[in-house]
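A single structure is presented below for examination.
Note that this is a trimmed complex: some chains were dropped, and none of the rest were shifted.
When the chains are written out, they are named A and B in that same order, and each has its own residue count from 1.
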Amino acid sequence: MAVHHQEFTVATRGQGMVEITETCAAAVRRSGLRTGVLTVFCRHTSCSLVVMENADPTARRDLEAWLNRLVPEDDPRFAHTLEGGDDMPGHIKMALTRTSESIPFAGGRLQLGTWQGIFLWEHRRAPHTRTIAIMAIGE
Amino acid sequence: MAVHHQEFTVATRGQGMVEITETCAAAVRRSGLRTGVLTVFCRHTSCSLVVMENADPTARRDLEAWLNRLVPEDDPRFAHTLEGGDDMPGHIKMALTRTSESIPFAGGRLQLGTWQGIFLWEHRRAPHTRTIAIMAIGE
């Protein structure tokens, strides 16, 4: 049994999902571990994680558009507006999705389903550099 | 310290929750481990996991009905419709709930609260066979 800690950054281009599946899979390979769990942790509160369909890009676009309708920007009821009208909606969208995911691996490979990809979901309008902490625990 | 990987399938009967608590508890017992964490991972993007009240079935029915009102099917704004009007709502409902859960166990027993059960939540109208990957890590 061993544990391997890694960290990487993702450059986002404003609102939208950036696939990080291959970076996570590479972290498992680099760990040298065969069987265990990869913890993926987003170190921010206005972007988040989601494990989503990675075949048809329209599925992600529909999901983003739906969430934008549910949580409109520039809502006059928000008090936390110092960073702009997209900041508080970003926190809400983060809270509705995920900060951490725990993904089993076996034979040195993440046990994702056929259509699953791991995505960092940027909720701010401006590009950001985001940091993801990952930890592989296993044998 | 050791790690035990298992996988099981769940036959769903269309939209609704299927309790998988006992299958998860049995996986811990089969692992022979006493203290650690059970990772439960749903390998799909149109069904999901939730840890929910398992005493009164009306609580789950109310939750399902509420989410169906929040994410109506056949929304003409969706572009990802090839698999039918319940497919994109299924992805959205999945994104709003959980793909992975990490549940501590001690004394060989999952540390669930009195009223908590683990559920696979099918979001598609048709029955499906779903795969859950689980990993017990502990000692």
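Convention: a residue touches a chain if its C-beta (ideal position, glycine included) is under 8 Å from a C-beta of that chain, and two chains touch if they have at least 3 such contacts.
Quick caveat, the model's predicted, so the values are computed rather than measured.
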Quick one: how many copies does the complete complex have, if 2 are shown in place?
3
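To be clear about the criterion, only the chains that are shown with their structure count from here on.
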Rounded to the nearest Å, the gap separating the Cα centres of subunit A and subunit B is 19
Partner subunit A, residues of subunit B touching it in the complex
1-3, 5, 7, 37, 39, 41, 43-45, 70-71, 75, 77-80, 82, 88, 91-92, 94-96, 98-102, 131, 133-135, 137
For the subunit A and subunit B complex, residues of the former touching the latter
1, 35-37, 50-53, 56, 58-59, 61-63, 65-67, 70, 96-98, 101-104, 106, 111-113, 115-116, 137-139
